[in-house]
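Worksheet: the structure to be examined is printed underneath.
Missing here: one protein chain of the complex. Every other protein chain is in place.
Let's look at chain A:
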Amino acid sequence: MTQEVKKISPAVYGKVTPPVMEKGRVTYCTDLEKSVIMSNFERRGWTQVGPDDEWNFYWSFTQNCRTIFSMESGYRMSDNQMINHFPNHYELSRKDLLVKNIKRYRKELEREGNPLAEKTEVPLPNGQVLTRYIHLDFIPVTYVLPADYNMFVEEYRKSPQSTWIMKPCGKSQGAGIFLINKLSKLKKWSREAKTPFHPQLTSKESYVISRYIDNPLLIGGKKFDLRLYVLVTSFRPLKAYLFQHGFCRFCTVKYDTSVTELDNMYVHLTNVSVQKHGGDYNSLHGGKMSIQNFRLYLEGTRGRSVTDRLFAEMQWLIVHSLKAVAPVMANDRHCFECYGYDIIIDNTLKPWLVEVNASPSLQSTTHNDRILKYKLIDNIVSVVVPPDGIPDARWNKTPTAEALGDFELLIDEELIEKEDANSRYNKYHRLRQ
């Protein structure tokens, strides 16, 4: 960015007259040398610079983003700089923290007596009774191990038939995941984990254990999950957008809950990084089906209203997971972030949030994938950058309808606030008339 040419800009942003970019001199920096990113930026006429140069737009790895924001780095971002992560994105993307934040969010709402936190009792076939939130029951029951071990055992005993899934908190792409259907197996694991042969598995490496969704919706007999892309441009007020081109990721092998298949991860995990190694992986479609076709299928075979409800519930789930972390997020105005939401739908057509990824893969496995990801990046940039095309952290982050591209608005608390104020104003005036 060049500061040499300074023009007087109209004072739209505030009292201070900001320096304005020289037209056509936007610079970008990227940690990910992927054509889907570079070609997008080049098409906008941006020039590439290194991380130590003066960049306006940085597509960074999460680690580098955290470094920039850390105290020690002493880096201060200028108004014309934007970066693609929030410094503490892990509040949402780390499996244990996500659970912690959602639990806290529910408790707070409950304390306020908010109707959202309403609960109900679900009787189990074995006579036990479980208490569930009616509106906020969108993550499978989850505990952090080893910390919540006792709570887990208590829950486990209520329905000893169920299967649980263990995931290391800090890993992604299906690494280190396994299923458990006996408490003894977990005990064995914890004994082994504490041995000196696995020092890395001790205190630092915590796991989450969640009730396994063992009744997933199957299409063609196969299990799948949904990958949706959610763009957040601000947490307070919350501004979030949903990309219309998500997809379903299918397992290559027929779903089978038998105990013998418990260790066959091709049956259970939908991650492309796992499925790719299966003998049945097809590189033409990569096991991916577009969300539009998924919707078409559901509407055709199950009807309109249940399909509409499912999609509304997924939006609900996304909004409330974001609201749950909003209070703890470092809401830096230079930041935006695109999250990969992984959702599993069970055979009652209820969506469950499985995981949120702060750096969803931009790797293209198929031709359609490449088109989708190119469009995703393009639309992200047009939403987060002001209409004049120059990154500006002071902008009010209210994109025009055209700028949204294939994103649809999930929530904009600022707009809601305004509308509320307007309607209050209108009401007041109507009363006076």
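Rule of thumb we're sticking to: contacts are C-beta pairs under 8 Å (C-beta built on N, C-alpha and C of every residue); 3 or more make two chains touch, one makes a residue touch a chain; residues count from 1.
Please note the rule applied: contacts and distances are computed from a predicted model.
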Record-based protein name (UniProt) of the chain missing from this complex, from "Small GTP-binding domain containing protein", "Cytochrome oxidase c subunit VIb-domain-containing protein", "TBC1 domain family member 19 isoform X1" or "Nucleolar protein 11": "TBC1 domain family member 19 isoform X1"
Absent-chain contact - pick from A:E192, A:D263, A:D388 or A:E417: A:D263
Given A:E54, A:E110 or A:E299, the one touching the chain that is not displayed: A:E299
Absent-chain contact - pick from A:G50, A:P125 or A:G220: A:G220
Candidate in contact with the missing chain, chosen from A:M289, A:L310, A:I343 or A:L362: A:M289
Positions on chain A where the hidden chain makes contact: 219-222, 250, 252-254, 260, 263-266, 274, 277-280, 282, 284-290, 292-293, 296-297, 299-301, 303-304, 307, 366, 368
